[in-house]
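Every protein chain except one is present and positioned as in the full complex.
For reference, chains read A, B and C in written order, and residue numbers begin at 1 within each chain.
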Amino acid sequence: MARDVANRRLRAGIVGGGPGSFIGAVHRVAAELDGQASVIAGAMSRDPQKAQEAAAAWYLQRSYASFQEMAEAEAKREDGIDFVIIATPNYMHFPVAKAFLEQGIHVVCDKPMTLTLEEAQELVKLVESKQIIFALSHNYTGYPAVRQARQMVRQGALGDIRKVLVEYIQDWLIEPVERSGNKQAQWRTDPSKSGVAGCVGDIGTHAENLLEFITGLKVTSLCADLSTFVEGRALDDDANMLLRLENGGKGVLTCSQIAAGEENNLSIRIYGSKAGLEWHQQEPNTLLFKPFGQPQQVYRTNMGFMSDESKALSRLPAGHPEGFYEAFANIYRLAIADIRRLERGQPLEGGYPTVQDGLRGLQFIVKAVESSQHGATWVSLD
Amino acid sequence: MARDVANRRLRAGIVGGGPGSFIGAVHRVAAELDGQASVIAGAMSRDPQKAQEAAAAWYLQRSYASFQEMAEAEAKREDGIDFVIIATPNYMHFPVAKAFLEQGIHVVCDKPMTLTLEEAQELVKLVESKQIIFALSHNYTGYPAVRQARQMVRQGALGDIRKVLVEYIQDWLIEPVERSGNKQAQWRTDPSKSGVAGCVGDIGTHAENLLEFITGLKVTSLCADLSTFVEGRALDDDANMLLRLENGGKGVLTCSQIAAGEENNLSIRIYGSKAGLEWHQQEPNTLLFKPFGQPQQVYRTNMGFMSDESKALSRLPAGHPEGFYEAFANIYRLAIADIRRLERGQPLEGGYPTVQDGLRGLQFIVKAVESSQHGATWVSLD
Amino acid sequence: MARDVANRRLRAGIVGGGPGSFIGAVHRVAAELDGQASVIAGAMSRDPQKAQEAAAAWYLQRSYASFQEMAEAEAKREDGIDFVIIATPNYMHFPVAKAFLEQGIHVVCDKPMTLTLEEAQELVKLVESKQIIFALSHNYTGYPAVRQARQMVRQGALGDIRKVLVEYIQDWLIEPVERSGNKQAQWRTDPSKSGVAGCVGDIGTHAENLLEFITGLKVTSLCADLSTFVEGRALDDDANMLLRLENGGKGVLTCSQIAAGEENNLSIRIYGSKAGLEWHQQEPNTLLFKPFGQPQQVYRTNMGFMSDESKALSRLPAGHPEGFYEAFANIYRLAIADIRRLERGQPLEGGYPTVQDGLRGLQFIVKAVESSQHGATWVSLD
Partner (left out) sequence: MARDVANRRLRAGIVGGGPGSFIGAVHRVAAELDGQASVIAGAMSRDPQKAQEAAAAWYLQRSYASFQEMAEAEAKREDGIDFVIIATPNYMHFPVAKAFLEQGIHVVCDKPMTLTLEEAQELVKLVESKQIIFALSHNYTGYPAVRQARQMVRQGALGDIRKVLVEYIQDWLIEPVERSGNKQAQWRTDPSKSGVAGCVGDIGTHAENLLEFITGLKVTSLCADLSTFVEGRALDDDANMLLRLENGGKGVLTCSQIAAGEENNLSIRIYGSKAGLEWHQQEPNTLLFKPFGQPQQVYRTNMGFMSDESKALSRLPAGHPEGFYEAFANIYRLAIADIRRLERGQPLEGGYPTVQDGLRGLQFIVKAVESSQHGATWVSLD
């Protein structure tokens, strides 16, 4: 249902984000950071009491007991929400997305997009059948340095891509914290809520997405060795993979949630026939460019020489660190701009991860698990 | 004028922040980041047309042609602003702050607090005579790592402080950009708008404030060598200073806005009789602790072992970089919490820079200029 | 032939190291660095004229036209060499080593030890049949930080080893320099001189050796994807491998000589159930220890808290960088100490890579090539 969004902040609703949630608050901050949207409604917990309390803590105008109720009610209001944020555990992404899409409400959804490949395919069809914005929170693509990296690859600064090393390693599941009350750990290690993969689905997909986003190359096959190091855990907590890329390039992807001493280390190195690139999420404002035979160059967020796209996603002068929230907010900035364009009848410009990226992520997860189950053998990703 | 602030976001107004402003937008993001306040009114430019346009771009509810008008009108409204943000060039800080303080409206003001020592002293008296919150944007004290550092010094982890090296170096004034239309440069190099110091007032004060904040020690005397390297500039663009601390410790403070290749490099190293500390604003989530004879330790934002205060000012799990906005937002978080306490009649807890810090900053500026004018000789700061 | 080595520097001879050699000069510096040996004889080139000139440039006392001649002549002299340094291309290692071993002359040999597994096995037998010192230049194990890492693993500071990420990446073969006169490139890309592997043999073996040296764990199987990115090159110039370790741990090994912008980046990260370790050869004096849930600790060469073994292999106070030569010299220090012990009839203490390590390296090379030729499938290393 199209609303006039000119001259006001957009109105957002949120599903999930209640007690024990980490990502809910991230979405709120990211959605509101540019002053282009306010979260004003929510179905923040399955427990109505908790939902109410969470909504009050955020000063929301409207709290709902269920997402179905919220979707229907908001769609009918004159001042209903313009878009919904889905910040639930994985298994709820699909039904919630479907409910709001069917009401014509734009969606910003967490990754991985769904539990199964089939659900992902259904969402793709649903989104394609509508005039609607669907953005997926592969938030790491929101960093200005990542955009710069992508542009440098596109412009041929690296030559032909030959080798990619991407990793996403953490340590927060090094012990069986899912058995001692950690809510984040509970659902992420539970196949019924998280899907067929644990670590691979939770963070491996970010690594795969980042690789394809920057290089513009598809992973065509992979050989994945998934492990569960913590006894009694139902899903993988570590994985190593060999990759082959569509252009003949090779790669390695490693992800872990049991790598002692690692916080949230998403890093990528890309080597071409002319130059290399290196980026570390934990120091996200620095991008190393490594032209063969010349001094390495240090690209920094919002320096004048950065690409227009990269600068457009920077908010502060160089040297004023922009971090995780700001990158996440860039996904919102781009999606909200398209929501405004859509409402004005202008051509969309995209730039944020879409339902297609969500489908791609599910393909990756399913194939990685399949490879590992067959003894870490090669499987095709197409 | 006390208002009931329970169960709602606070309402903020802003003075300044119009076209060409850098810090205005920073204040908006920082004030709103935690979902505890919304900027809804403004007197964003001296030019009413520009003020109107700036307010519209931010979707403000009310735009005023002057700060005087705004102070009076908002004080009278039932739904008037709870606090004002002062984001103007330096010379306007004093009259604006005075106008809102006299109306009983809480203030968050940029640094340096005033143009002159006398104005600063007048503001101190005004604030002390009222039940009112006055917060100063020495935003770098908002970093969780800085709070950790302060606590470690307080707890004696460093022993007696012997030596402090603090620096704040940039390069954005390396060329006379004030003559080619850069608004930020224009007022910052104009004594009538910036005060008696340029670089020393703009960033040297941050360095001095950080030193005293972390160490808890007063600088008792200084020997300052101010320079103006860009021809025709009216104020200093670089300074080196020797410092002596109240406990017998020694220090060096260097600041520059002509240090080629430096972005916004505020760094501090503190050496005690037992250990040292090192922090760099450009990688703000890392604090190095250097106990003599033992391995250096890397303290990181929001790790479990950080102090309670430091963790309370962190929003994300370790490894999810928090940056400039988040630190700035911590000043707002602390000030807003005190505004709520004040309205509830609870004891204040502080934690943000105050009008006293503003006065201290002016003392530092005045004495540094005096020292330099006397041939870089020692002057007392008391 | 046992000689009295007391009260004098040992006498060394060198085979190879003539014009265009890189490693020859490294051996000379490393062998002599502690003042425990002098290189005094050589067969430095197949070309007698060049051999003569090279020997003169080094002020050698005796120059030979062939290694055979040298082995025989030196064995007969009263003041003959105590040990020989083999610094030739790979294919000569075996015949030269054999010739000197048969004369009872101790050997320090470059890696990989031989061209084939069979030659390696023959050398093992030969060495084991004699009272003789055979040291292999897996020089990276000579770094004090690497010794510290090994000890920390041994003492259980990491808990059970779960994951190892090791890499050795360079860029010097990014272009077909073997076709434009680069001698180092010529023999290294020529199967008749280098063996069945290129990059994997030249530097992959160092990575594998380092992994097993520090962890004390055997790689039991691997899945290797070797590539030749530079057209027309006969051997691999890049490889990615999945590894499985004898204790159930997993690993990734990547090596490359076409990774643009990388100099000589040998790095290893080891993750256990309690802590992690990280070391980078290009900043070799720093070892990061990462205990789960605690601050990372920075171990530095020759700090008082380092292990006795690590300190015994350090020569300078902390902060005085020790580099590649010093690590290489530690292999000589340890081997020379054993030569002296042998001559004195004392028990040997080892500590340097041996003929067994050389055999292990060949196994690794052969299996990696086999895996890749079978489509990057798993092969056992036993």
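Everything that follows uses one rule, which is that contacts are C-beta pairs under 8 Å (C-beta built on N, C-alpha and C of every residue); 3 or more make two chains touch, one makes a residue touch a chain.
Values in this document were obtained by computation on a predicted structure and should not be read as measured data.
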Touching residue (missing chain; options C:Glu102, C:Asp160, C:Glu283 or C:Glu349): C:Glu283
Sole contact to the chain not displayed, among C:Ala12, C:Val26, C:Met152 or C:Ile214: C:Val26
Absent-chain contact - pick from A:Arg300, A:Arg315 or A:Lys367: A:Arg300
Omitted-chain contact residue, chosen from C:Gly104, C:Pro321 or C:Gly375: C:Pro321
Residues of chain B in contact with the chain not shown: 158-159, 162-163, 165, 167, 169, 171, 174-175, 223, 225, 227, 229, 238, 240-242, 244, 250-252, 254, 256, 258-262, 269, 271-276, 288-292, 296, 375-378
Absent chain, residues of chain A that touch it: 289, 293-300, 303-305
Contacts of chain C with the absent chain, listed as residue ranges: 7-9, 22, 25-26, 28-29, 32-35, 38-39, 56, 58-59, 170, 172, 262-265, 281-285, 300, 303, 315-326
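Please note the rule applied: only the chains that are shown with their structure count from here on.
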Same or different contact residues where chain B meets its copy chain A, judged by the half mark: same
Interchain centroid distance [CA atoms averaged], chain B/chain C, Å: 55
Between chain A and chain B, centroid-to-centroid distance (C-alpha), Å: 34
Residues within chain A bordering two or more other chains: 262
